[in-house]
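Below: the structure, in structure tokens.
All protein chains but one are shown in place.
First chain written, first letter: the chains are A and B, and each begins at residue 1.
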Amino acid sequence: MSGLVRRNLWWVRRLAVLPVHLFVFAVVVFFLVRLVPGDPVRSLSGGQTMTPEQYEAAREHLGLSGSIVEQLLAFLGRIGRLDLGSSVANGTSVSAEMATRLPQTAELAVLAMTLSAAVTLAVGFFVVLRPGNPLSRALAGYARAAGAVPDFCLGVAAIFVFYSVLHWAPAPIGRYDSLLNPPPRTTGFPLLDAALSSDALLLGSMLEHLVLPVLVLVVAYAPMLMKLFIRSLSQSIGDQATRFRIASGASPLMVGLSITRRALPSSVAMFGTIFGFMLGGAVIVEQLFAIPGMGEYAVQAVGRADFVALQGFLLVVGAVSLVVFFVVDVIIMLLDPRRRPGVTVEEG
Amino acid sequence: MSTSATVQFSDVVRAFGRGGHTAVDGVSLLVDETSRVGVVGESGSGKSTLVRMLVGLDHPSAGTVEFNGRSIAAMLPDELRAFRLAVQLVAQDTTSSFDPRRTLRDAVRRPLEVLRGMDVAAADGAVDATLRGLGLDPQLANRLPHQVSGGQRQRFAIARALVVRPRLLVCDEAVSALDVSVQGAVLNLVKRYCREHGAGLVFVSHGLPATAFVADRLVVMHRGRVVEDGPREQVLFRPEHAYTRTLVDAHRRTGDRRGSVPA
Partner (left out) sequence: MTLSAPELATPTAGAPERPATAGPGRRWNAQAVLAVLPAGLLVVVAIVGPFVVPYPPRDVVAAPDLPPNAAHWFGTDSAGLDVFSRTVASTSNDLLIALLTAAVATVAGILIGLLVGMNEARRGPVGFLARGLSRTLDLAQAVPAIVVGLVLVGFFGASIPSLVAALAVVLTPNQGRLVRTEVLRVRGEAYLDAARLAGERPFRMVLRHVLPNSAWPALENATLVFGSAIVLTAGLGFLGVGLPPPTPEWGTMIAVGAPSAAAGRWWAALFPAIALAVSVFAMSALGRRLFRDG
């Protein structure tokens, strides 16, 4: 029993700090909103005259009544119940909006991330195994130039080339053809719902509409991952351990597996950061392809000075990012036990 | 010059971390301006921690280290200044004991500026005199630490300690990193300073020969404790502790004749 506990302690410990991180993040957001200059009630009422009772009611509605400690406790309590308040602009529940919009954005980011990982693996091995090949030189050069052209420039270029000139892609408006009906909501993830609804036409249209946004994200952010993977792969190939395996007659497959296993942790460590970029990229790409996700919501909220909506947006994105970092940490610890907390490397 | 400089260790313990290892474990020791003490022991015996407490860079977890009757850990700024003027250290690692971005002159002059409150011009004069006394060209002082040789850098380290005319000089492995040919010259400089200025010397090293050359009293440390403390001849020829015998024999067997009493 105690052995079981000890063996699992590392990820349990890491899991235990996750709520602490979320808590700290929520507190930071709380105080950030209170730093906003001016009186939010006055600025939101647009200069309308209010009775003191109306004013108090508005303050209470925004969670601004009472002492700062009371406000903080009430704020944390609401977040604990997953209640992000209601939009200042139109009174709709921010949580409900997030529930429909987060899957849109997350789907885009996850698809792009998965494809990037696959492309990175393929390109990494190609470049390292065929170093003289002109294609692999071009790929390595592209990887080194990582992040030089921002995602939105790539997006505009892609729309121009593939939609406007070549007519390969559908019009950059929404997730599917506007003549089609939306899929019945089961999981909230549009592509998944479409697949489940067995509406082949809708699914096809969705895939068509997804190609360009995902492609833009992959082209914009995969190079960072590639650069890192190529570097650690070449290091790992030169390792003493690799030479030992080759010298002792291991099969090429075993050698390859061993090299990959040692090259992976450092690349996986970047996954969290790159997923963050992907999420940020998705926010931007949504704008370009008129996808009704988190980014669109946030941009609208800025336009309406809707600070409750913005606060909810930041909290949700922050929570998702912190959870992704947690998952990445656990994967790294699985791959490389030395990184587990509390692990002491035995001496001698 | 007649003021005394006495550092008294009373039952000093220094432990690191929660239940961590104990580097110094119950040491009592007295050194003053008349001492020529050599402290020997293998690496990990607690010598360096002892030195750090002796010069006030570290403080005991239990027991006291007192300078002229005042606990160093509890000193007021003025007392600390007097202590720093009286007790100076030549450290072990000469490569990192100088800031790589500042000139050697800056490093040697600094104690005069801060501790004696001298202005730059006056301090520079004193620096040049000290450097000449150590056989260094004052021009060299305008270089950066990596632009001089290891032997020269060690002399600058000594100059930095001597420039305030301390009453007690502490050397921590001060010659261990140097060539044997240079070691002798540096040791002689240290000895001459102490003789001419009536200053005390605490010479810490894992090498018995060099220590025996400069010290007339030997302190042997083993696992954080002082296992032997007495006149040089007694420690070398009539050691009481088994560890000291091992240490002395080890030097005998390697045929190092300088382990015996030099003339």
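By definition in this document, a contact is a pair of C-beta atoms (placed from the backbone, for glycine too) under 8 Å apart; a residue touches a chain by one contact, two chains touch by 3 or more.
Only a predicted model underlies this, so the values are computations on that prediction, with no experimental measurement involved.
S.K.: Quick one: jot down which shown chains the absent chain touches.
M.R.: Checking the complete complex, the chain left out touches A, B.
S.K.: Which one, A:Leu139, A:Ile159 or A:Ile332, makes contact with the chain that was left out?
M.R.: A:Ile159
S.K.: Using the touch definition from the top, which of A:Phe25, A:Tyr55, A:Phe126 or A:Tyr142 touches the missing chain?
M.R.: Final answer for the missing-chain contact: A:Phe25.
S.K.: Out of B:Phe98, B:Tyr193, B:Phe213 or B:Tyr243, which is the one that touches the chain we can't see?
M.R.: Per the contact definition at the top, the residue touching the missing chain is B:Phe98.
S.K.: In the full complex, which of B:Val12, B:Val55 or B:Leu168 touches the chain missing from this view?
M.R.: For the chain that is not drawn, the touching residue is B:Val55.
S.K.: For chain B, which residues lie in contact with the unshown chain of the complex?
M.R.: Within chain B, the residues touching the omitted chain are 55, 57, 80-81, 84, 88-89, 91-93, 95-102, 107, 110-111, 114-115, 144-147, 160-161.
S.K.: So which bits of chain A touch the chain we can't see?
M.R.: 21, 24-25, 28, 32-33, 35-37, 147-153, 155-157, 159-160, 163-165, 171-172, 272-273, 276-277, 279-281, 283-284, 287-288, 295, 298-299, 301-303, 305, 307, 310-311, 313-314, 317-318, 321-322, 324-325
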